[in-house]
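Of the protein chains in this complex, one is absent; all others appear in place.
Should a chain be cited, it is by its letter among A, B and C, assigned in written order, with residues numbered from 1 in that chain.
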Amino acid sequence: MSDTRVYGLMAEFDDPEDLVVASQRAHDAGYREMDAYSPFPIHGLDDAIGFKDSKVQWMMFWGGVIGAAAGFALQAYANGMDYPINVGGRPFISWPYFFPVTFESTILLSSFAGVLGMLGLNGLPKPYHPVFNAPRFDLATQDRFFLCIEAKDPKFEIDETARFLEGLGSLSVEEVPH
Amino acid sequence: MGQIFSPTTNTLAKLSIYGAVVVPLGILFGGSAISRSPYNTNVGVTLNQPIPFSHKHHANELGIDCRYCHTSVEKTAFAGVPPTHTCMSCHSQIWTNSPILEPLRQSWRSNEPLIWNRVNKLPEFVYFNHSIHIARGISCNQCHGAIQKMQVTSKGFAFSMKWCLDCHREPEKYLYSDEAHPNMTPQDQALSLYKKIQSGVELTPREEALKEGLPYQATAAEIEKGKELVAKLKVKKEQLADCWTCHR
Amino acid sequence: MNRESKERIEEQLNGKPLWRSLDELADKPEFHQYLQDEFPLQAKAWLGKMDRRSFIRYATGTLALAGLAGGCRWRPQEKIVPYVKQPEDEVLGVPVSFATACTSRGPAIGILATSHENRPTKIEGNPGHPASLGGTDAITQASLYDLYDPDRSQYIRNLGEISSWDSCIFAIREMLLKQRENGGANVRILSGTIYSPTLHQQKQALLKMLPQAKWIQYEPVTRDMARQGAVIAFGQDVQPVYHFDKADRIVSLDSDFLMSMPGSVRYAKDFADRRRVREDMTEMNRLYSVASWPTVTSANADHHLAVKPSDVEGFALALASAVGVSAQGSLPASVPRGWFDAMVADLKANGSRSLVVPGLHQSPVVHAAAHAINQALGSQAVTYIEPIEAAPTDQMKDLAGLVEDMKGKRVEMLLILGANPVYNAPADLNFKEYLSNVLFKVHLGNYVDETAGECIWHIPETHYLENWSDAKAFDGTVSIVQPLVEPLYAGKSVHEFIAAMMGEPKLGYDIIRGYWQSQEQIGASEEKWTIALNEGLVAGTASPAKQVTANPRLQPEASGAKGMQILFLPDATIWDGRFSNNAWLQELPKPLTTLTWDNAAMIAPATAKDLKLDQNDLVNITFQGRTIKMPIWIQPGMPADTVCLHLGFGRTAAGALGNEVGFDTYALRTSQAPSYSPGVTIAKAGGIHQLVATQNHHAVSGSETMDGRDVVRSGLIDEYKKNPKFLNPPKDEEPDALFEKPKDYQEYDGYKWGMVIDTSACIGCGACVTACQSENNIPIVGKSQVQNGREMHWIRIDRYFAGGEDQPDTLFQPMTCMQCENAPCEPVCPVGATVHSHEGLNQMVYNRCIGTRYCSNNCPYKVRRFNFYKFSAGQPDLDPGNYDYPSLQLMANPDVTVRGRGVMEKCTYCVQRISAARIEAKKAGRDVKDGEIVTACQQACPAKAIAFGNIADAKSEVAKQKRQPHNYTLLDNLLTVPRTSYLAKLTNPNPEIKS
Partner (left out) sequence: MSEASGEKLITGVHDFASIGGKIDDIVLDQKRHGLNWQLAFAAGFLGVNILLIAVCWLLFMGVGIWGINIPVGWGFAIINFVWWIGIGHAGTLISAILLLTRQRWRNSINRFAEAMTIFAVMCAGMFPLLHTGRPWVAYWMLPYPNWMTLWPQFKSPLVWDVFAVTTYFTVSVIFWYVGLIPDLATLRDKAKSLLVARIFGVFSLGWRGSAKHWVRYESAYLILAGLSTPLVLSVHSIVSLDFAISQLPGWHTTLFPPYFVAGAVYAGFAMVLLLVIPIRAWYGLKDLITMRHIDWMCKIMLATGLIVSYGYMTEAFYAWYSGNPYEWFMMKNRMMGPYWPFYWSLILCNGLVPQLLWFPKWRANLPMVFGICIVISIGMWLERFIIVVTSLVRDSLPSSWGMYYPTFWDYATFAGTLGFFTFMMFLFVRFVPMINAFEMKDLLYKFQGNPRKRADAISAGEGH
């Protein structure tokens, strides 16, 4: 049964390893709706909270494919079909000549897909987010490491969960208001 | 320092994303729409002229042949604008004291030319030749719109390069010969349209479109005939679309 | 300035056509008012504006003068201004051409002048005229610019103040009446050489009225020497006419008969006709040249010797005695004996088909000797006629006499008709100084020049395209000069002036018609008159050959002179200075030197070494006590110990463009030594003057630069007879293209335009360059821009030397856009502004060009030209002087876009002419005939070295020439497949002479 008064409970650690261990144990304990926060990427943290995602890679791949197709199509249509013009006796459609632009458009669309995809999937831009309500959360981008179990987790029960988190050797556990 | 933005900013953020997509597109399409509108092309926009000359009246109601005033239209690049003398050849007899013709008489007396505002204008680097188009039987209305309907003359079509190329690339869609009068010269055919309109004979759909100054989609059959005509007139399609055909 | 007065005038101006209004205006007080408080130049500027107004009035419809303004609508509403009454004969937009004659350089050259809506826009040769045969020279082409020159004199001036025709003629009449009392003893008239029968008659009439008066003719470049030579040889003055078509062996005694003689244009054709080698025509003439400076003629010679001016005489005498004329004189040391003997043998062997041609600036003895030699050889290639000057005299002597009279204050009234003695009289006469002794001086001329500045009255003279006149050609044929346009300014022709002065004012037409009324060739017959006008010549006026026999006493005069010699010559482009303000001629690279906008002291490389002089070094040249400072130009092919100075530069009152260009060499020229003389010293003055040539590299074949480059091909006719393909050896391996042409281009069955240039026929005179400039609205750019390599000529004449520096062989190669089928310029253009047409033209679309200049970088022939500034508007330093200038707008060819700033341009094969012909053919339902399309360069070429046409038509001239075994394309290793190809240059040297 979840709790709607708060967004969740936020535990603070001062060591990356502690955070990984804590997350792992929270996950083992059956918590699912949770997230860990750190100033820099920590290897294994995603597995610890049981998070898998490879959408970005695929978006970039397809972005590239579309870019390549569009790039070549544009040139073939423009110089080959819409207004074919003889320049120095070269063939109207000539892939070696069209390669550079095709290549560049591949890169361009792929990187757009990647970045926009990454932001989109991360739900950014999102200037307001409840976790910022946590009093010490501004350290999350500096030198502290946080684990937040969210209230929407079915297993979430405020006192129970608080105790559980303190048991993980956190420096402090605080409520994150909405 | 905790929360620095209010929840509404998230909505703003989302909006800004849509904006980033919509606004540029809007500018792009809006711009091109304007550039194709009469505001830019002057199609159908009438200008103040010293005399409100009516093609409707002279060409259609009176049925004066185009060549009476535009003498060199089938001989040279320029159609030619009539000298005062041409107008006076009639107006020394009729409407001799109508006020709207005063500028004309003034010009005649003082040997001062009439100064008209130019309606149809191509850029300096485009070289258009009336005579060859007439010699292919292209009606005036094909480019100038429904002249015989114009109380005051205005531009019939926006002379865009694409528009010219439509015909220069596929002349077979526009060249035709009048079934009714097979052995009429192309020149006469080009200028016969008005006589037909006046006599009220049955017009072919193509002629109907020309009369209205509307674009016309040639039928498969007509295109076939057009192809034959192209071959007969030894029109070199490829050469027609070469740059130096119009630009030098 | 006074606003309302200006407005008032402008109203009146708009009122009536230009040409009448100016005359009338000149008398209106506010007009004077206006012009006083306005600088003349600005006055000109807005008078110019009127030109444009009236021009618009006359030219309905759109004329492409505005350049590349782009197609946006935020432009002033354009007007259409039709005629009130349309002239009967005029069909709008159709150029009309009239036969008349160009008299800019004196003797007539028959021309057909093209006119668009009453504006002369192009000058072509008159195929029916003996002096032209369809060809022209650069000066004739450029005479069109003179008509529209913004700096032309536009008002009658009294002591520099604007005055009126009436007050002027009144003053002159008054003076004349006074002078009549003593039979005009104190009246002198000074004119240029008279070639006009009518003018001659008027002269006689005037002298009848004033029996004591004297009429002097003076021009800096005369045939005084030739005249004296003829007298020595024949005891009378006759003038030779050469028939190069009948000459197999030609010896040029320091003559430049291909370029700077009366009749040169005709001579060039006759000469070239004998050098056009074809598979089935391998007989060539042979030209020996003995020259004191490198000319187009010596450059085209099979054997050429560079000798001092004075040695020519020795050579002539030696040759004379060698062919059996009694003459004393020994062969100069500078001439190799073996060379000479072989030549003599060759001449004798060819007897009557040999010809010796003396140079106009050579001494009388040389002329006499030449006549004697020709007679001794029984040459059929020369005939003798009455001189074409109406009254041949010793001009230098007469001028000296005039100065004497002025000195002695015996001259009270001096009428100077079209002459400019203050500038070009010999220095020792001090003409300017003594002119001040004359009270009443009148000057009639095209410009307010140095002389006008010294005169009381100045009257603008009409251009030959503005007036009625007549003139004799080199062979005596008379042409009627008819106007194509009313005088642009308050001009009077010399005929009208004299008539008015004598109290019977008449229109030019009546004067000329009146004269011919009295001549049996035309008489009263209107039909004959019309024919004469239409054909551009009066039938049966060619002077008949005279039978004369030469028995000259030939004694050496000048020969054996020691030390450095000085040589004065007219300039190749601006002649004696009369064309100084002609931008086209100033910018036209001079043959061989490719020098522009300057003259220089030409010396041989060897001499330069002796004197330790370098290109551009300023030197003091001292001759007979006078010194001028000018730069050195080191020219291969100059004889040692000779310094060659060209006349006509250093003007002070030529006009905005001509002033202060080059150095005034008249300051050294004396009446004793008008052409050449020893006794000159050259001393380094320190400092340099940057001379500007369009081709800075004396690329000598076999040298470092030409090393291995297959650029120009030339060889001996004997080789050719053995193996016609010897200049076209098969490639060891033919490289083939990496790609296949688009189908519809391979299969296109329409016209395929192509060009062939016969380098054996091309004499390198540069007429084509100016013709192209005129036809295609090519702007001039000025010295500083040419120096920076930004000249705009679409066709250039490349000049290569072969052999040593002292007496190199010269090869000319006209270069235009090659219209390559695999054009390297095309694939690199990012916007497709230069692309290929189905007819094989390399199209340059100005209005699409964004100006990356990549095409030019990638053009191996470097024939593309770029508008680095708005050259067409005179930027950056030629304002006024280009197509935005009102009077010059009238000159523009309406069928060609005037290019704006930042776009590339190049030769188009005169596509406007192709289009016109194609459309006419289409309307007539036929194909374009061979020869129906003639490019501007081809039409102008006096030697007819250029062929153009449809190479798809095997019977066309161009196709025939392309099949010749010595036809080759330039840089074919690059696989550009040019449509322009060359016929290799073949020479016919004497096998006996080992070089």
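As a working rule, a residue touches a chain if its C-beta (ideal position, glycine included) is under 8 Å from a C-beta of that chain, and two chains touch if they have at least 3 such contacts.
Note that the structure is a prediction, hence the values are computed from the model and not measured.
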item	value
Identified contact with the non-displayed chain, of A:Ala36, A:Ala151 or A:Val173	A:Ala36
Residue touching the undisplayed chain, where the options are C:Ser760, C:Gln875 or C:Ser956	C:Gln875
Residues belonging to chain B that touch the chain removed from view	1, 4-5, 10, 13, 32, 36, 160-163, 165
Chain A residues that touch the omitted chain in the full complex	14-17, 23, 35-42, 45-46, 48-49, 51, 53-57, 60, 64, 74-75, 78-79, 82-83, 85, 87, 90, 94, 97-98, 100-101, 103-105, 107-108, 110-112, 114-115, 117-119, 121-122, 124-129, 131-132, 138-143
Residues belonging to chain C that touch the chain removed from view	70, 695-697, 699, 705-709, 711, 785, 788-790, 796, 798-800, 813, 815, 824, 827-832, 835, 848-854, 856-858, 860-862, 864-870, 875-876, 901-904, 970-971, 974
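Simple rule for what comes next: only the chains that are shown with their structure count from here on.
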item	value
Chain centre separation in whole Å, for chain C relative to chain A (CA means)	80
Inter-centroid spacing, chain C versus chain B (mean Cα positions, whole Å)	47
For chain A paired with chain B, centre-to-centre distance based on mean C-alpha positions, whole Å	59
Residue numbers of chain B (touch at least two other chains)	none
Residues within chain A bordering two or more other chains	none
Chain A contact footprint on chain B (complex, rising order)	1-10, 13, 16-17
For the chain A and chain B complex, residues of the former touching the latter	125-128, 132-135, 137-138
Residues of chain A that touch chain C when the two form their complex	84-92, 94, 97
